[in-house]
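One protein chain omitted, others in place.
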Amino acid sequence: MTQTNTAPQQSLTQKLANPTRFMQLSGTLMPWLAGAAAALILYALYLAFFVAPEDYQQGQTVKIMFIHVPAAWLGMMGYALIAISSFGYLVFRHPLADVSAKAAAPLGAAFTFLALATGSLWGKPMWGTYWVWDARLTSMLILLFLYFGLMALRSAIDDEALAGKLCAVLGLVGVTILPIIKFSVDWWNTLHQPASVIRMDGPTIHPDLLWPLIVSALGFSLLFFALHMKGMRNEILRRRLRALTMAEVDRARGVSAPAAAE
Amino acid sequence: MSGFWTLLKRDLLLQVREGGAVGTALGFYLIVVAMMPLGLGPDLNLLSRIAPGVLWIALLLAALLSLPRIFEADDEDGSLEVIATGDLPLELATAAKALAHWISTGIPLALLAPVLGLLLNLELSAYPVLVATMLVGTPAISFLGLVGAALTLRARRGGLLLALLVLPLYIPTLIFGIAAISAATGGPSGFQASFLILGAISLFSLVIGPVAAAAAIRFQTQ
Amino acid sequence: MSGFWTLLKRDLLLQVREGGAVGTALGFYLIVVAMMPLGLGPDLNLLSRIAPGVLWIALLLAALLSLPRIFEADDEDGSLEVIATGDLPLELATAAKALAHWISTGIPLALLAPVLGLLLNLELSAYPVLVATMLVGTPAISFLGLVGAALTLRARRGGLLLALLVLPLYIPTLIFGIAAISAATGGPSGFQASFLILGAISLFSLVIGPVAAAAAIRFQTQ
Amino acid sequence: MRLSVKHLVVDRGARRIVDDLSFAVEAGEALVLVGPNGAGKTTVIRTVAGLIGVAGGSIALEGGDAERELPAQAHYIGHLNALKPSLTVEENLRFWAAYLGGGVVDGAAIDAALLAFDLEPLAMIPAGYLSAGQKRRACLARLIATPRPLWLLDEPTVSLDAASVALLAKQVGQHVAGGGLVLAATHIPLGLASERQLEIGMRSAAA
Partner (left out) sequence: MRLSVKHLVVDRGARRIVDDLSFAVEAGEALVLVGPNGAGKTTVIRTVAGLIGVAGGSIALEGGDAERELPAQAHYIGHLNALKPSLTVEENLRFWAAYLGGGVVDGAAIDAALLAFDLEPLAMIPAGYLSAGQKRRACLARLIATPRPLWLLDEPTVSLDAASVALLAKQVGQHVAGGGLVLAATHIPLGLASERQLEIGMRSAAA
């Protein structure tokens, strides 16, 4: 038997109340976040170019690392953010969760793409080719496809509320399959290729390289969150604008409604 | 549960009545495999080396093309909404449809694979393994595909979008499917592990597929 | 003729309005190309050797999946019947739809091909030839595909059957498309000949496609 | 038994279509929703059938089978006929009877359903070959093939000729006389002996 509790006041306006608070909070937070991100990234660049030593093997190209590695981490984190938001949206029906998931998709895709692009640029001097079908590279590429899928699904459905729910379902299915992909791709590569995977191991990183890397990672993380917050703000504003236009249309219709009812 | 069988029986009956569904999928499979030598060159050594991969990729594509039909017809003529008002939970109803897809598409494709293996000069010893691997792997194709079919039900450009959503999810099946066959035909060992993982992926999708698909459909009848 | 441009404009507008049609086709293209190394193994020498074939086959498949939409939506909502009562001969109306398909699918796919060439380690010198060949070859994909789309309009299992009908028609394009690229990158000579033949096939399908498609549609409105 | 809808609120897209609507249908009663195009009749019926989620208020079938969801106790007849073109009229009907009846098909009920909508001459014809009105009748036959207490009918008479409308009116009358509940939306009078009408206004004016 369908039973829904009567909640006459749980209306659209109430749902918008939360985003309103979010808008205020994020409005004050934004400048600080952006400023801190810029400062840290500048400091990291300074460290990278003037303090960090050249790698004895890789020479100047090692500097790509300070962008590449944070981008790779954030690319992966973006999907985690989407998964958490999707869960929040499906379970708690919180509209902000959908806004967060929507804003995170292009951002995560951009960082993933950045990791891929810087990785391939780095690959040319290191491996002599822009691309190899190495496990890590392949799983990163598939992650990019998952982002593409999410964005394509959202763009293919008119009804925004529906699109949000369906993307949440896809986001959750994707996250359960993601570890399997990572694991399977790792396995696939070691099957077909000798263990000649060209990659420095964490511990071999010289402390002089590690410190700028950490600063840079922090800076890029703040940048990610700043952009994410900006994206969410834009999306909320866009939704409000849409609601206003719809209301306008409704009002126009309301005026002539009695004529239709006659 | 009786609703489950009723639905499964009807879906299979429709496949038969609408004639040639199975034949079409098999034909497509055949053509894609036949196109490969045209595209990649007729070198038999090369072909036999890449045969497991070609067979799996072509199978994925053939199954993929038949996915949109899982819900489309029932959605267009309003049946899906009536199905949603049945006693049967929607999760089981979607599972019945995925099962019908597997029986009418997955199994025939898996059984045809050895014949196409001949075209690609696949080692004879690989044939039993090929069929076994595909029979164990194809449920994942149907049940993960179910999610894609449900998600893209009302989306424009159904088929293409569906492919875009579903192919990444198919990658583990592809990799372990190929690994199992390669291992069995003298590649690095580990056939059993790949085979078991393949089965695990199928079981996993048996659970997750219908649940996600039912949720997606509920959202879309709105 | 003004009806021709009206229809072309609307079809392109719908592609834009319905968002991401182009992106979806590109995404699918990318995924299928990426699946090949997963299936065939990561050996770069092998991949660069078969790259032209892989790029062409994946392009065919991506175009193929977008074909059903050419007429489907217009048929479902009744527009096709109204189009048939217009002043514009149905042959030109179908040509407008094929042209819209080429602009929105063929051209973007051809332009994306070089990027995917990178993934397959295709020789850099081949890129201009690759794009030129694909731009000249893809009209045949759209205009021959048109016939398939029209023939399978009312058939159940549209996508699969369509693929089965159309893929054989695509084989000449595939063969000469690959031949032209191979010839240009140091394979056997004869680039010019392959390229011209490819153009001839496209011109031929430009004529035959709309005529056959219009006939098929007339039979099906009955 | 009693269908009671209280303070129903329904949104579609971002718009509020139904705002605080309350009504009840008693056993043995037929309630017809009337109102201009776009008033929200379809929305209300689909919401009761569980196909659209509610944004507020409650829908309950008091005195119904507590074990089963409301939609599983109702027949929903929408704009589409839910017929498979390649199955015959009888096969279509049997499938729905089996599916909606939990696997049990009562042969006598199928015959009664075919008879009720004058479908016997068409029983062996694939549904794809029927005219618009014949299809609609084949769809309506579902109501008789599986007994369910609540009928939700959205413009059931579309494409029906006068004789067929009378057949439908007779079936609705019998269902109501037997203690059934009917909630219908239509622009054309159903011609029932006793029906209550509920006027649904243009909600958007109020929202």
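Each chain carries a letter (A, B, C and D) given by its place in the written order, and its residues are counted from 1.
By our rule, a contact is a pair of C-beta atoms (placed from the backbone, for glycine too) under 8 Å apart; a residue touches a chain by one contact, two chains touch by 3 or more.
No experiment lies behind these values; they were computed from the predicted model shown.
The missing chain, though absent from the view, touches A, C, D when the full complex is examined.
Mapped onto chain D, the interface with the missing chain covers residues 12-13, 35-39, 42, 79, 121, 129-134, 136-137, 155, 158-164, 187-188. Within chain C, the residues in touch with the undisplayed chain are 2-3, 5-7, 10, 13-14, 17-18, 73, 76-79, 81-88, 221-222. Residues of chain A that touch the chain left out of the display are 158, 249, 252-253, 255-257, 259-262.
As a convention for this text, only the chains that are shown with their structure count from here on.
Chain B and chain C have CA centres that are 25 Å apart. Chain C has its Cα centroid 33 Å from the Cα centroid of chain A. Along chain C, residues 18, 20, 24, 27, 31, 38, 41, 156 each make contact with two or more other chains. For chain A, the set of residues that touch two or more other chains comprises 142, 145, 148-149, 152, 156, 188.
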